[in-house]
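All protein chains of the complex are present and in place, except for one that has been dropped.
Right after this comes chain A.
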């Protein structure tokens, strides 16, 4: 007699621990892969579950393996049709020879692809940016929920009992089932008391009747309780996502020749981070890309990052373009406007003052404006603690003092990006705490 056991209800994620170990092992390779992905996909697509091609070299398991192209071997193969002993065949290209028989017992796994979850991708992305844990957590969370009243339920915890509802149900049931009222009983008791004062045969008969009646009513009251479990109603709460408004994110970038591959890569990470932040807070986000040389134009993402344009540098044109786009399409009453500007700090002389004037107007419309100046890693030492710098930098310093929601910094490597947003995230975690 066999012993049958149903294991289907056993936990099935026995391999999860192993998968995590594997990811940790492959971390460096994966980080590189994610970095490549960030470069090649659109800003809005960062952090959607990604397919990552995993090169095996980082996680190879070496063993002693025979080298394919040495020595004498024999193979027995099925399916001979026309061969006779002594026939010679050309060796197939690529060594293998006669199917995979010779290719060895090593598992046949070239680069294989697998999908990382959103959390896994973001983990790897954030590691480079050195985000504080608190921020990482709040970025990964996609939605916030708030309990809302949603009618009544027949089950729930005692704290949620809705007394009004419960009593209403109880009353209805008592009426329908004719539960004797307290007043009826009181009346009977009163009559009984009076009768007991004046003895007599008639009275005693009446007393017996009243007592029987009283007994009947008491029994009925016991059978139809004042509050039955069927009466009880609980307040029901539903987790509802917080209403999110729309946001628009402006990406402004200088694309003159001085912005090279490295600068653009840094700028892109900067934009991605802002986008992730916005995605977490708003349901609908639009991104507007404005690039400029000595004239500014709204372009698509592809052009923004990958095509080059020659010309001088006039930053104010970009701000003017942004103001115009806001006026045309994004009325500040309906849209939360965020802007991020990346530049190497070059500007044509005399234009910086104009920038300040335009920026003051922009700041009135914006929720937040972040400016990063991408500098050489060698320069980062020199500029570390000074207010000196390019004309644009000096001009923006004045704005920085005036508007609390303006942020500016110089960045030379990915880890410098986060401080720009620090205030943004700090404010956000504060408001989170308030909400709780």
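Throughout what follows, contacts are C-beta pairs under 8 Å (C-beta built on N, C-alpha and C of every residue); 3 or more make two chains touch, one makes a residue touch a chain; residues count from 1.
Note that contacts and distances are computed from a predicted model.
A.B. asks: Of the options "(2Fe-2S)-binding protein", "RNA polymerase sigma-70 factor, ECF subfamily", "Spore cortex formation protein SpoVR/YcgB (Stage V sporulation)" or "Cytochrome ubiquinol oxidase subunit I", which is the UniProt protein name for the chain that has been left out of view?
C.D. replies: Result for the unshown chain: "Spore cortex formation protein SpoVR/YcgB (Stage V sporulation)".
A.B. asks: Which of these touches the unseen chain: A:25, A:262, A:284 or A:357?
C.D. replies: Once the missing chain is taken into account, the touching residue is A:25.
A.B. asks: Spell out, residue by residue, where the missing chain touches chain A.
C.D. replies: On the side of chain A, residues 1-8, 10, 12-15, 17-25, 54, 59-81, 83-91, 97-102, 107, 109, 112-114 touch the unshown chain.
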